[in-house]
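For this depiction, one protein chain was excluded, whereas all remaining protein chains were kept in their positions.
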Amino acid sequence: MYQIPMSGNSFGRHFIIHTFGESHGAALGAIVDGCPAGLDFDLSFLQSELDRRRPGTNQSVSSRQEPDQVEVLSGVFQGKTLGTPIALIVRNQDQRSADYDQIQNQPRPGHADDIWRQKYGHVDHRGGGRSSGRETVSRVLGGAVAKMVLQKIYPNLKFETRIIQMGPFQNPSETQIAEALEKAKAQGESFGAQIELRIQNPPPSLGQPVFHKLKSDLAGAMMSVGATTAIEFGAGTAAGFAKGTEFHRSNQAVYGGLRGGISTGEDIVMKITMKPTSSILDVAKQGRHDPCIGLRARPVFEAMAALVLVDHHLGLNQDQFR
Amino acid sequence: MYQIPMSGNSFGRHFIIHTFGESHGAALGAIVDGCPAGLDFDLSFLQSELDRRRPGTNQSVSSRQEPDQVEVLSGVFQGKTLGTPIALIVRNQDQRSADYDQIQNQPRPGHADDIWRQKYGHVDHRGGGRSSGRETVSRVLGGAVAKMVLQKIYPNLKFETRIIQMGPFQNPSETQIAEALEKAKAQGESFGAQIELRIQNPPPSLGQPVFHKLKSDLAGAMMSVGATTAIEFGAGTAAGFAKGTEFHRSNQAVYGGLRGGISTGEDIVMKITMKPTSSILDVAKQGRHDPCIGLRARPVFEAMAALVLVDHHLGLNQDQFR
Amino acid sequence: MYQIPMSGNSFGRHFIIHTFGESHGAALGAIVDGCPAGLDFDLSFLQSELDRRRPGTNQSVSSRQEPDQVEVLSGVFQGKTLGTPIALIVRNQDQRSADYDQIQNQPRPGHADDIWRQKYGHVDHRGGGRSSGRETVSRVLGGAVAKMVLQKIYPNLKFETRIIQMGPFQNPSETQIAEALEKAKAQGESFGAQIELRIQNPPPSLGQPVFHKLKSDLAGAMMSVGATTAIEFGAGTAAGFAKGTEFHRSNQAVYGGLRGGISTGEDIVMKITMKPTSSILDVAKQGRHDPCIGLRARPVFEAMAALVLVDHHLGLNQDQFR
Partner (left out) sequence: MYQIPMSGNSFGRHFIIHTFGESHGAALGAIVDGCPAGLDFDLSFLQSELDRRRPGTNQSVSSRQEPDQVEVLSGVFQGKTLGTPIALIVRNQDQRSADYDQIQNQPRPGHADDIWRQKYGHVDHRGGGRSSGRETVSRVLGGAVAKMVLQKIYPNLKFETRIIQMGPFQNPSETQIAEALEKAKAQGESFGAQIELRIQNPPPSLGQPVFHKLKSDLAGAMMSVGATTAIEFGAGTAAGFAKGTEFHRSNQAVYGGLRGGISTGEDIVMKITMKPTSSILDVAKQGRHDPCIGLRARPVFEAMAALVLVDHHLGLNQDQFR
């Protein structure tokens, strides 16, 4: 019997990434289609973005070793983009399928393995196939190119992500985080997190009035990341408790840099909540789990935000008369 | 000089609505493309859904009179769908453009008029054009057809929406709501709201593993509705404060009916926050504003959820072998 | 049992038409999405284009009376486009379903009724539903708006369509055509036709290098019109008999205004072949058939060409940096 394919592997309408790769296959990657020609292509920046999401960069996160070396197969010539699709791949080095063979037939608790089997009639037991956090490599690849584009057109635009809540810890300092995760790892514990994503000095006018409001595309983008459970803009959930007379006469921050679904030019501020990783329940990851994926998720959320912004920027003059 | 068009007026990939109409133009409507043939078309249900979003149905909401009579132009023959595009229109009866002429050149505070003018170089001053809440008529039209489809394939599936917070009032009763809004209206006050949207008895297996996780499409859909400021699934923002050992061993409710981005078959539970309407600041709407749009928004959120569910259902066997 | 919907009702990527309507339903129409704001909207031109495709404008074509009055429901305000979707509808006046009731259960020879029933499990017997030539009303509506756009940006661009073959008649004159069709109609005869479509003074650079070569999109567009059986560019079929040394050293005409799939700026020349109408075999149309649909098809082919050109024009600076 034939099964349903897993689709929905592409993101964007003007600046598009087509992603591929299973967590334990030969390689993962992204085709970036829609990137203008003549852009300086900064390979070392691309690699550095990959490294930011990589586990094992400090002892608080998974010790699985993944060099994650990117290779450019097309779209770049003599250091500049050609305007053709940019094919980027990262080979999987450490596949550790062995770890998974033992659980081939036992779905990992908290994971979606049973859901996959129910839907697709099969499951790539080697680490969740496309549903593994490893797929975010493709997002970071595409997001890095998007950042190169933004850097060129909006030099003052910056992405700032910080952990404002980590389980019981509010606005934790670097040291607090390191200590807490150290302990958590030893104890087989994990924490949820709230991340503030601030887009500084964005352009105004990004977003469309009905279904593609900027906030709609940003919310969909962030919610497509594995463990995300909530998305807030500006005042967020607090707005539900507010009275209009107070709310609208308070400072602009309550709007989070958006009105009518369109960027105003003020900083765009989102709050993203992630649930604690379920890997703690996973025999295969015993002692190698991430106690707080919120840390590694930051470059992923930045990547998704960059993709949405460039997509809307390019959409800006999509149909404009010359 | 020519300006940028407003695009992003279509929603869905398999079951698609193409929306059109300005709040004070001749008509609004939706073309529903992708609805299977042979479905019983329940026109009275369609009209009743429209009436649910209509202001003036009780005194607590805007007294603007809009009969909102739907007309079916195509796609239905002898009470059954033909499988061809279903064209649905609602003519604007009460356009009150006069109200708006006075403010033609003064952007309405809190509204996006100035943002529009900055982006599009012009603004349809007659009530915000596409950005008015009136555009939700098109969503409800499409959503009603989506509900007919769901009703047929998943007879036990139900949408339940309730106000769990309205400004200062928590889990308010019908009478509390009525009184509070009565007073608010007189005082030119408005309230934010939190709405719980519960999808009862949904099918399992809806959603795709990467960018089109069901939660991602639902979040984008809800966030595309005007005043929405936050979206939560299951435990929502609370998950950020949680420890994994407790979280994953607590009851299933924390997952909100989703795992790995895919529906499990358990009830899907979302919490949607809306900010207080800014109409209170709008001279043109003096005394005719909605003190809490959360009330009228419920059928709109249900419509968006129905559209997402049908779209994913039809995607289910999109590529399945016969 | 539920049936498959008829999809594929939208055309274009940047300048898009969403079409709807059955030949004997309440109305047909098109939503034009992607038209820039601020364009002068020429309603009388739109109506005149509709009249060009209308039967009964001279005695040589079908005497079925269709006033085909267009109504604009949205997207235009004070004579200018708003940049919002332009909803255009044409109500069906003369539905003559009676003619068709008699053949409700007997597929019309030469028509696709039996094919429809096989595919969709039902058939709208009232004139073929979407498959009737009447659906071209929607194409002409969208094409007329596209022509308004082209007229503004490329004032010298012109579409010229002429019958170069009509059955046995080569390069027939107006009088020859009139006489021949008169006779054909009386005799229940019909003719195939070859139409030359010349796009004069097109812009260069339209088209993309791989799948969306301009010739590819034009060929697909023309072939989507009912009776089309062949599409040729420049030298067309003759190129298959050619030797390179002669071909490439002959005049530019052999290229038809295209190289590498992209317009050169020279006139684009296509030859379109249509088969004889099968209506002659249709009892319901006895004496009311079009002896040569090639005549009425000309504005339809022009409309499709205009849609493709505007779509590619708007794609031109889709992703260009500002």
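Letters A, B and C mark the chains in the order given here, with residues in each chain numbered from 1 onward.
Everything that follows uses one rule, which is that contacts are C-beta pairs under 8 Å (C-beta built on N, C-alpha and C of every residue); 3 or more make two chains touch, one makes a residue touch a chain.
Computed from a predicted structure; not experimentally measured.
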So one chain is hidden, and I want to know which residue out of A:74, A:93 or A:201 touches that hidden chain in the complete assembly. A:74
Looking beyond the chains shown, say which of A:9, A:136, A:190 or A:264 touches the absent one. A:9
In terms of residues, what is the contact footprint of the unshown chain on subunit C? 2-11, 19, 109-112, 115-116, 118-119, 129-131, 135, 165-168, 188-194, 204-205, 208-213, 215-224, 226, 228-237, 239-245, 247-248, 254, 256, 259-262, 264, 271, 273-278, 280-281, 315-321
Had the left-out chain been drawn, it would touch subunit A at residues 1-7, 9-10, 18-22, 25-29, 31, 33-39, 71-75, 77, 82-87, 89, 120-122, 124, 126, 129-130, 152
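As a convention for this text, only the chains that are shown with their structure count from here on.
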Relative to subunit B, largest Cα-centroid distance belongs to chain C
Most central chain by CA mean? B
Using CA atom averages as chain centres, what separation in Å is found between subunit A and subunit C? 45
Here the gap between subunit A and subunit B, centre to centre from mean Cα coordinates and rounded to Å, is 27
Multi-chain contacts in subunit A, i.e. residues touching at least two other chains, fall at 316-321
